[in-house]
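Let's turn to chain A:
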Amino acid sequence: MILDGKVPSGPLEQKWENHVHDSRLINPANKRKFRIIVVGTGLAGASAAASLGELGFNVDVFCYQDSSRRAHSIAAQGGINAAKNYRNDGDSVFRLFHDTIKGGDFRAREANVYRLAQLSGNIIDQCVAQGVPFARDYAGYLDTRSFGGALVQRTFYARGQTGQQLLLGAYQALSRQIRDGKVQVHTRTEMVDLVLVQGEAKGIIVRDMVSGGLSAHAGDCVVLATGGYSNVYYLSTNAKGCNVTAAFRAYKKGALFANPCYTQIHPTCIPASGHYQSKLTLMSESLRNDGRIWAPGGKGDKRPPSEIPDAERDYYLERKYPTYGNLAPRDIASRAAKEACDEGRGVGATGRGVYLDFAESIQRLGKAAIEERYGNLFEMYERITGEDGYSTPMRIYPAPHYTMGGLWVDYNLQSNLPGLFVIGEANFSDHGANRLGASALMQGLADGYFVLPNTIGTYLAGTSPGAVQKDRDEFQAGMAEAGDRVARLLSINGRKTVDDFHRELGHIMWEDVGMARSEESLKRALAEIPKLRSEFWESVKVPGEAADFNQELEKALRLADFLEFGELLALDALHRDESCGGHFRVEHQTEEGEALRHDDKFSFVAAWEYKGNGKAPEMHREPLTFENVKLAVRSYK
Partner candidate 1 sequence: MFAKLFKNSVGRKLIMAATGLGMIGFVVMHLLGNFSIFLGPEGINVYAARLQSLGPLLWVARLGILAMAAFHITFGIWLTLENRRAKPEAYAVRKRQASTFGSETMIYSGLLLLTFVVFHLLHFTLRVIFPETSNLIDSAGRADVFTMVTESFRKFPVVVIYLAAMAVLFFHVGHGFKSLVQTIGLNNDKTLPLFGKASPLLALVLVLGYISIPMLILFGLVKG
Partner candidate 2 sequence: MNLTLFVWRQKNAKEKGRMERYEAHDVDPDMSFLEMLDVVNQDLIHNGKEPIAFDHDCREGICGTCSLTVNGIPHGEQKRTTVCQLHMRHFKDGDSIYIEPFRARAFPVVKDLVVDRQALDTVIQSGGYVSVSTGEAQDGNTLLIPRHDAEYSMDAAECIGCGACVAACPNGSAMLFVGAKVASLAQLPQGKVEAAQRVCVMTETMLDQGFGNCSNHYECEAACPKGISVKFIAKLNREYLKSLKE
């Protein structure tokens, strides 16, 4: 099947405006008859739920956290891009669009990305109006800084806590709708399945994480804003609770999963210290604005960094990419770090790390300036490692961070299943094969504040509100199936814990489906994951009861889906026999070791359809055509 992205016709600049104009509207008096289910309260989910509530719809919003303010968007540090051109440095909507398309290695849909760039300015305005305390200059104007992958200063920020501040803005907007009774929030409630009625998404099955009870919720449509799947690697910068279950359950109900192999490895994380490591901590890559990355020039150099003279240091990013230097895109910076470590030039006790050195910036700007810019990151680094990043270089290493792949959606952010909308990181739409820094916040909020509220009406206008109630068989069947899955997990009572299995899955994924993938490694992963999965279902040990607050059971339910999903990810990576963005196949690289795309063969979105248990999924294509940018070899030299 060739997929239709439903991109509106007309010139690129006018597509969105025309589309909004052509969209169907719902009479304000009728809006309150509709009930919309939103799963997830990150930037995308919270902003969507709040905006839909403001429009007059009834919204039920769900999150697994104990408060809707805690979704992992809160951890984004660096900033949010917007094509405001306040700096007069040549920025424009087209340039942001072009940077994003190029950064994504020409694997994103042009029209979506252009719309994202168009809406970027509105996001800043909206957040300012909400009271988000963006950084200001001394004259009181909004301040911006530069960020990886761009030559203009278009990144707005609120210290090192931009994600937190934007999320709190959305959370507060959501809180106002909750007070007004337009939005019902269900915390500590996790979606365990999607319910289709006559092929359309009309509800979800959830588990109350306090009582353990399963319940059904019916609505007129379902919006998934459930984030990414980096935790398939076990160790990632995601929160411990982040999971693929909602998206994967939708996939098993027929939603297409697009480009799962596009995963992003973030270059500036704090290295792991031991086997007990439970997660990795990211430090904003804005650090790369003033920090210089280097590794010892020679192998196995165990001298402390202060004793390595400048001549024996290899500032490898500056050497290989003179134009962008330390600001080279994330995938390039990450791979270069791994290469240095693979060559035996890694630092730290584990040898899996490189230096991020601020000595020169401190000399040039003074410690106070560095402290003002990154004080909280230095504090964070010291808390975790016990080392002072001002006096000795920080150690960094790449870690899984963001996933560009996700459920396939059309221009309306609707999946192939009518009534199922997917927004934010959970969809595949805007970042192609690689996401630029400070673009995730932009996409989540564009989807939630501006895109979805304008596109959801067309679907809803064609339905009659409240047509589906939760007493239908489909809901009962969904509840029964989820109950069986829980009961089965609890009955195994084997030898290994959920974490044991998750670590093993993570090991397979990181080694074989990580930063550098080969046909051999992927085939190995495809052989090992099913083995691990059957072992899981035979010998996992999940203590406790179903009808109780049971964190091991929560983890087991999520891991069960990761164990299937990991295979899909590897399969997609094997199929995509090219390198692009975050997907690097060692067979396809230039002489200098850069990703080598094959536009003639792979200039399309690979969207996978579930065909049943034990059967190979079927791949569908959405061809990518580029009318407004020239496909070029991505060069950051």
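The rule is simple: a contact is a pair of C-beta atoms (placed from the backbone, for glycine too) under 8 Å apart; a residue touches a chain by one contact, two chains touch by 3 or more; residues count from 1.
Behind the choice of candidates: all candidates are chains of the complex that A comes from, given by their letters.
These figures come from a predicted structure and were not determined experimentally.
S.K.: Which candidate, 1 or 2, sits against chain A in this complex?
M.R.: 2
S.K.: Quick check on the complex: what are the chain A residues that touch candidate 2?
M.R.: 47, 50-51, 54, 65-72, 74-75, 84, 86, 121-122, 124-131, 133-142, 158-159, 161, 164-165, 168, 171-173, 175-176, 178-179, 185, 187, 210, 237, 239-241, 273-274, 276-279, 281-282, 379-380, 383-384, 386, 449-450, 453, 497, 499-500, 541, 543-544, 548-549, 551-552
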